[in-house]
Every structure is written in C-alpha cells, then in structure tokens.
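The block underneath contains the structure these notes are about, expressed in structure tokens.
Missing here: one protein chain of the complex. Every other protein chain is in place.
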C-alpha cells in the first residue's frame, strides 16, 4: 500500500461499475505496469449504492475495494453525491435545479442537485453516513473526495427561501438590505422579505446576463457559493465524525466563476484541482491556474485530474504531443502539486466523455503511445525524493485574486461591456511570468507583508479594512500596483464617492472623474518624456494626479491628450503605481520595468523556459521546463547542481529539447 | 419660479429618494450654479408612495417638493407608474408581463406591467388619483410626466382576452378576421374567438421573429400599442380632471418600434423624447430623430433626456468630447426642441445606471469638466430670446414615416431577410440632409399639399385612401418618390394583386412582376445614357415601364440587364419617381439630383455643417452647427445677421471650430 505521506499519488478516476466484473483484473494488471498507486472511485455511483429510496447495496463497491486492495492500489473515495439518481429526481422533482429562466430541470447531466433542497440534503446525508460508516476503517483510503467539481447555480423556490434567510443573517433588517442594494433604484424598494426573489432572467437580470441591482446579484452569488459550501461541509462533518485523520477534499477548477474558493479553502484539508488546458492555452495561464490553486491555502495541492491525452468537449480536442503530458505533470509539481492524477484510468465506452483520453484507451492495450508515456512518468515519479514533496514555494510578489471583484466587475453595466476579470488579472501575472518572477496568488484576507510587490488588477470592490491593509503595506515600504476599474465600489456595488478610485485616491495620489470607453480598434498612444511607450485600449481613465507623478500620458488621438495614464505615488517608504488603461505589450513592458526596479526585483528567464523553485529548510528543487515545441538553450542558473531526473551533475549550459524537464537539486546547510 | 412659457426648461431627472435627505441641500446648491431650473421627479417611486397595498405615504415626496420650492426649481412630476412595486408583483403575479416564449416574468427591471392586467390598471389608477389630487394645486409643477418610456409587449392571458375584444371591435365578425388575415393559409381558420392567441414564439412566430400570419402580427402590434396608450390615457384623464391647464406628456424614444407614435401624439399636449446617440450615430441620424419627434405634432418638443456625458448600456460608452454635449443641445433646439433636460442631475451610486453620466457625478464636485460645460450652457440658454421658443420650422420636403409599414416590412418573409425599415427611410432623409435641405417627417394621415417633394421609402402598406391622397398630391404638381418594397400590401398584409406595387402602378407608370434578391456583395451596376451612375444592392425590381421613362437600368451582372431600375412618371402636373433597388451613394446622388431639379429645390450646405432655420412671423433664427470634430468654413448665408450667442453681427465667412454653434437672428417686418 502506498503511504500518501511518503510519495507522489499517481493514478486517477476509475469507473469499474461501467464494465463487466470479469474484466477488472485485466485492468489492474495493466495499471500496475504504469506504476499506478491510486484510484479515485465512486464519484457517480449513487444509483448503484441506493437503487431505490432507502434500499442500500454496497456489495459491488465492496468488491471494487477488495480488488483494489488485492492489487495494492490505494483509494481516493468519492461520496457519490455528484449526480442525483434518476429515482430521486423522478420522485422528488424539487431536488433538481431551476435554471436562470425559471425552468425546473428534469433528471439529466450531473452536478444537478439544488443545494437548498431539503430532500436532497436529507438523502445525500443518509447516503454519505452509510458510506463512511461502512468504509472509514478501510486503510486503503488515502483521501475522501466529497462530491465532484462543485458549481452552477439554482434559482428555485427553495433557494429563494434560503436566500431570504441568508439575507436576514447578513443584514438583520429589510431596511438594511434596501440600503445596501440602493433598491430605490427603478422602484425596487422591498416591503417584505417575501418580495425578494433570486435575480434571474425572468426577474432582474437582463438578456446580457447583467443585473439591475448589483448588490443583489453579488449577494446571490455569495449565497449560492455558500449554499454549495454548506453541502460540502455537511458531508465533511460526517466523514470527520468517523475519521479524524485522513484528508478531506473536493476537486476545484482553477479560475471558474461560481465559487469563492478562498472562502472554501479553510474547509478543505488539501486543495485538489482539475487541469484542462485547451490547445491554445498558454503555459503561463496553466502556471497562473496552478498558482491560484496553491494560493488558496498557500500549501501544496493535488493535481486531481488531467487528461493523459485529449479532452472531448473542446471545438478541437488536440492530442497531447509526445512529452507534453509529462511536461505538464512536472509543471504542476513545479507550482506545488504533490500528486499526478488523471481523468481517467480507463476510457468509457459510451456517454458524453467517451472520447476523453485515458490511460487505458479504447484500444485496451498497453502498447499505445499514451500508456507508454504515462508508465514512464510513473517510474520517474516513484524515484523522486520525499523532500521534494515536503518543499514549498515562497515568491516575493503577491497578486490578489478576488472572486467578489470578479463577480462585481463582470456584472457592471458600463463603461464598456468588455470587462473580463480573469484576463485582466492574468495579464499582470503573465508580465511577471515572462520575466521569470514567481508569483503568489493571495486573497484580500491574506497578510501582504512578506511581499516586495503587491498587485491588485481589476480589484473592483474594496472595503475600509482592505484599504487600510494596503495602505499600511505600502507605507511600510511595499510596492503596490492597481489599474482601471479597481477600487470603485463597496461590497454591495455602491460607488465610493468623491472621485475614483474611492478609498484609494490618497494612496495613489490621484483622482479620476471620468472613464472613457473606446472601441478596441481605437487605441491611444502613450507617451513618456522619451517618446511613445505603448498603447492603451478599451478604457482610459482621465487622471488628475495630486501627489502622484506621471509616468506616461495620452497621445493626440483623444481630447484628454497629455493627461496622465500611468502614475507612481511615493507613499511612506513604499510606492503605489496606477495604470489607467488596458496596456498593450509594449506599454506593459515599459510599466513593469519601472515597477520591478522600484520593487528591487530582478528578471530571471525568458522565452518558453519556465523556472520555478520549491524549497525546504535544507534543500531547493529548481524546475527548468521547456513548455514549448522548440528546443531552448539557457544558462544554468545553478551550474553543477544535481539533476534529479538524470541523476547527474548539471552542466553550465542547459539545452532543452521540446517539452524537456530538468530538476536541479541543491543542498543548503 | 421659472415660468415655462417664458424660457427654456433646463434640468432633468432627479432621484433624491436614493440619497440621505441630509445631502439634498448640497445638491441644490450645486445645481443652482448650473442654472438648473427644472427637475423631473418621482419616476420610479411607487413603492415609496405605496409601501404596501393601499397604504399611501406622501411625506417624503412632500419634503422633496418643499426642497424644490425652497430652491426655486420647477417640477416635471412623474406619475410613478413606470415600474410596479415588488409587493404588487408578489401579491398579484398577473401584473407582470408574459414574454414571447410564454414565460411569466417575476418582479424586476422596469416598464414591467402588463397593460391589460385589470389589477395593474386598478392599482395604478388609485395611485395616480391620490398623487394628482395631492399635488395638482402645486404651482411648482410645469408638466405632468406619465409613466416613462412606454414600450415592450406582453403575451399573457389577459392580453389574449383583450386582444379578442379589440379584434371584435375592429372586425365585427370572426369571418372578417379570417378573411383579413387569409387564415386559411396553413389551416389557421378560426372557428371561435377563443381560438385566437397572441402570435408568439410558442405559437405562430418563427425563431427568426417573423410570423406565419402577417395580418395577425400587425394587429397584435396595433393592439399592444393601443393597450399601452389606454394606460396612458387613463392617467392623462385623471390628471386632466384635476388640472385643466398644465401640459401632460410622456417621454418617447425616436424611431423605436413598439409604439405607433403618430397614433399617440394627439393624446399628448407636447411631445417629449430621449436622445441617446451612440458613439457611431451620425449627426444626420440624430437630426432625423428630432425631426421625427417634431413631425408627430408638427410642433416644438421637449428634449426630455440626454446624457451630459456617457451612457452606460452600449458596448463602448464613449465620453462626449468637450463641446459635444453643447452642440447636441443646440442641434435639438435647431430641430424644434424647447427644453434641454438631462438624464440625470445626480449620478446613482448603484443600480444598472450607475455609470450613466450626470451633471453631479460620482465626484460630487462642480469642478468637473462636465459640470462646467453644463453650467456654461445653462447660462447661454437663459439668454436666448422668447421669440426663439415661439418659432417654428416649415420645410418644403415631406418624408412619410409609417409604423405600420415598419412592422409589416420587418415581419415580411422574403424576398430577403435584410429588411430594415428605419435604415431605408433614413437613407432618403440623409440624402437631403447632406444637401442642406430641411425635411418634415409626416404621417400618412397628414396633408401633403404644403410640400414640393413627398418621399415614402419602404412604405410597404398602402390603402385606397392614402393612394388617392398621393395621386391627388402628385396630379396637382407635387413630386413623389418611393422605392422597392413599397405599396405592396393592404393593412392586414394582403398583397395588392395585379403586379407590384399594387395601387401605385398607374401613378408610377410601371408594373413589376418579380423582385430579385441578391447577396449584399453582388451589387448590380446601374447605367444611364451617360454611363454608370451607381450600384444597386440586395433587392432588384424587374420593372416594366408603362408610361414612366427610365432614368437608369441594370448592368450585365444580371439576366435582367437593360431593364429599368430608376424611373420617373409625369403625372398630372407632378411627377412620380420610383427606385427599384437599394442604392449606393453614387446612385442616390444621381437620383436626388434629378428629383431636386424636378421639385425645384436647391441644395444649401455640405460636409459636417448643419443649417436649420426656425421662424416666427417676424423673425428667423438660423442655426449653423459644426457637428464634427474638424474645423469647418462656410459662406455665411445671412451675412451681417445678428449672432445670438456672441451677440455680435456675423461676418461674411463663417469659421466653425469643432462642435461650434452659431445662431443667426434676422428680423423681417
């Protein structure tokens, strides 16, 4: 049995219930050739465990567990609540979600339960109680996997009722709700709690998807994220009642929009996530996603799912090229993953995911390219030292990711419809990634003091508390950077009055009266004393510096020619940068040069070579990864360090074949 | 107190109920700096005035009125019925609309009441009765503002019932309905009134939005426009019962599609409208919209709303450039506006419109560019002479705008889906605008005799009565122009048989058997005796002239090469022009040269300089406006006339800076 604390979990989703039992042992014989040591099971088995209401049948699962034990494969045991069984939806239609158009769904798809359905809660609780009671003593289990890829939204009457309770708890009085939401707008003043409905297409959401009352929409998102979290916690608590030790998790999905993962993270023992880059996802975006997931707890995480080959739901599901899956696996490790798990171990014969890649493909052969690559990786991972798993990552730069700003910004009507929170945050991540500078993604609740540079792009929502923390951070010598559409509103979408960006004007040393919106094709040139330094697009703040100095100003395409666009404001012993537009590459490079200089940060790498270092007290492990298809050469940053994968000393010049990975181990006393 | 009859109303929407009362006086102090003399209030206050069914509370409104009185701001008092209060929707779901997919809406958005809901009618009547009874003696009020921006469509059972009553009144018998609609088509013959439903996506409307029975769809549009008009008239009658004098209006929205404004106009004392050009709206389209609004009553109108700066609902909400708001305000006056009102005086902190511009922006400062520009304008307007307000506009050219043709044309299935009524009408307006020739927009009910030229583009629907009127007009020396897709059907979409365009064949001296549809990229060259004179697109009539002569004919891209495309038919002492295609700029210029010549009309201006003259018996006021961003020079058409804004005599050559405005006053005895 693999001991999770002493190695890398290597395996993934396995659905033997889809196959004749007579074929199972053949699967295991093959999986063992790839050094698979873990299987995630039982994700969608509710109707098998409870084929009719109250009739439980764990015999097949017992047999699956027995096979796994016999084959020395440890288990990530899912709670089987990720899809409601047909009988439950048929007997109790309310367990299904009602969509944004007010249409109650019938049985189908997955992740389909209303989180506020009393019946769903009761039935899922009963199932999980029995499941955990039965298996909690099984030493095969390394992790508990609650439900699956939580997300989505329900708009039913049970949610409406629960929303009103949630609002009462948050606001106390209806008057406070009316005030928080500025509901006198368009005659929305609520006279009783019952009048409040979920904001939906058939009520207060426009066909654009944007709401009339921003505060109501924000609160409904908070409420739905909390509702699913309650589902999770209910299951978590049952498990914890029986099992005080083994880690409990659920699998996350990077920068998805529905759940405020920072609010979820404390309830998980370890973060797990599913990494599905599409064929045009840049390596830097995958890195960003890993760092976001690591940042949730600032701890290593589980790479719970990736495909060994192609996906199935994209327009074009390209094959991963030879070496690409291996590269992506090491990239995950480089950013903090401590497991390499696949969806899936054996490819379904049928159903929506039948063309999703798997270790055991439809060929049912171990002689495939994909099987061989996975098997090779399994062998390598088994050799990695325990110290690597215990190592951590400590960047000097922090980047705030804020789900509330994500929701608020993308709900905002004006100054443009072209507002994309993730793209805006990623843009600044990417600027540092290209310079080889590691980034820690943080929440607004985190301590900023360890960082030399703190960036908060598109941080649309601010509060007194966060503002004070950023001011204190900057005053104490930190470098802060933010940009257009940041600092505009409070937690229920009320503009901070007195000039934008409300609470941050003093910190940034400026005030903004107007925000121009310009068609993407009508860029504005940006000028510094030395000439044109780039272009701004889509939005342009009309900045009036008070104490800030102007780094660049708008060109003559606009009536605000000469007005500041990029500014820096010395504040205490730190400095606050402001970017009043969406920058092109040249403009961003110009800006970051100055930001890095002021932050005393130095660039490290270039091109498609990614360098990430994980450290323990005594050792460091530097991953040097060619994320691209072209050979790369770089100077070895740690010449003569020990190269883990080849088990040799490393040379002065590193030549990296396409998708090549080097891990340099250094020992410190 | 400003006396409306002796000056220009300057102000706009004001929503103090969204703010702490302690802030109100500060608003007024600032507004007075901009010479604001009017506030439009109470538009969305129903839930504040009636917080629960039958419980009325006018105290806050009393306080608002008191503040306004104290600050000498007169009032446009809205009736607060533009959005139903949450309690009403909650208690009586039927007051909300049912959408085209048959889905009953829940509370949300605005303009959300079913016009045929008995409960909505009863409750809104009760509210308005109390409101008017309470305030009708208040001398602060200059205008009553019923509801707000009426529009939209409901498809509920109450509407279905009311539609059947409406049909009975119009047709008398079901047999007459079946005949009018040609309902034997696709087995739609109705056997009882109850079988008739609103045409909707779930019944007789295709996913393209087009109906099976054109007559039914036309009648449903007429019925819905009438239903909202009944709502308006109900409120209007209550007001008139108490107040015999002050003008009653509601705000219109230019060439919107839902309401037949020509049918509404007689019920309003003064036309009011909301002008929201987007960043790519040409000045000529804004002029067209003003003229359409003036044409509704052939009287001056109120510019009820415009934004002082940016809008919020466009893809890109560009700032108005320095001088642009002022230019647009004068352009409105030039076309007949007698007020300059803004949405809004104070910018909301929250809600869908929080990024919509306002005089008092989120900066809460009077030092903003926008405030300063508005204040300057306020000062200028206060100086304009009373005679200007009393002046009128009398063009020589009439252009028919016909909501029924608008509806019918865009519902028509074939010969192409590319049918855009407004674009087609505007195209001919623009051709004259570019020549500096003023246009009066008229309804088919109007007297055409005052005009030298009458244009009826895309006038899809004709009746005997209108046809006779146009024939008489032309026979008596008028010049008439119409084009492809005109004169095709009767009032319930039945083709006038015998060759297109039915009733107009004799007038036009031609007959048309076929209409070709061509992809937009496949233009056809048009030839006259002197060579190529332009191109035709999208639709090409195959014209056989009888008495008409051919001005131009199709080129060799088509099998109908040589067949007439542009024709003129001498008719009595007048002439009828026909345009058998959609013309490009060159073709339109070729055509209009001949049309103007035959009409004895002379071109006046060019480029981006707009010239409009308002006259009284004794004076004329000529507005010369540079609508663009580039300086313009023109010869002064009235050298040495008195220039109102600079209060000087005007020179021979006029130099107009970007957005510059000149008003030349001339006195006649």
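When the chains are written out, they are named A and B in that same order, and each has its own residue count from 1.
As a working rule, contacts are C-beta pairs under 8 Å (C-beta built on N, C-alpha and C of every residue); 3 or more make two chains touch, one makes a residue touch a chain.
Just so you know, these numbers come straight off a predicted model, no measurement behind them.
A.B. asks: In the complete assembly, which of B:447, B:465 or B:514 touches the absent chain?
C.D. replies: B:514
A.B. asks: Check the options A:142, A:275, A:309 or A:632 and report the residue that touches the missing chain.
C.D. replies: Selected residue, touching the omitted chain: A:309.
A.B. asks: Touch as defined at the start, partner being the missing chain; which of B:182, B:314 or B:434 qualifies?
C.D. replies: B:182
A.B. asks: Per the definition of touch given earlier, which of B:111, B:170 or B:210 contacts the omitted chain?
C.D. replies: From the options B:111, B:170 or B:210, the contact with the absent chain belongs to B:210.
A.B. asks: Touching the absent chain in the whole complex: find that residue among A:86, A:209 or A:379.
C.D. replies: For the chain that is not drawn, the touching residue is A:86.
A.B. asks: List the residues of chain B that touch the chain left out of this view.
C.D. replies: 101-102, 181-182, 184-192, 194-197, 199-200, 202-206, 210-215, 412-418, 489, 492-495, 497-500, 511, 513-519, 538, 542, 559
A.B. asks: Given the full complex, what residues of chain A touch the hidden partner chain?
C.D. replies: 15, 17-18, 44-48, 51-52, 80, 82-87, 89-90, 99, 103-110, 279, 309-319, 321-322, 348-356, 361-365, 368-370
Everything that follows uses one rule, which is that only the chains that are shown with their structure count from here on.
A.B. asks: For the two copies chain A and chain B, what rotation in degrees overlays their C-alpha atoms? Round to the nearest 5.
C.D. replies: When the C-alpha atoms are superposed, chain A turns by 120 degrees onto chain B.
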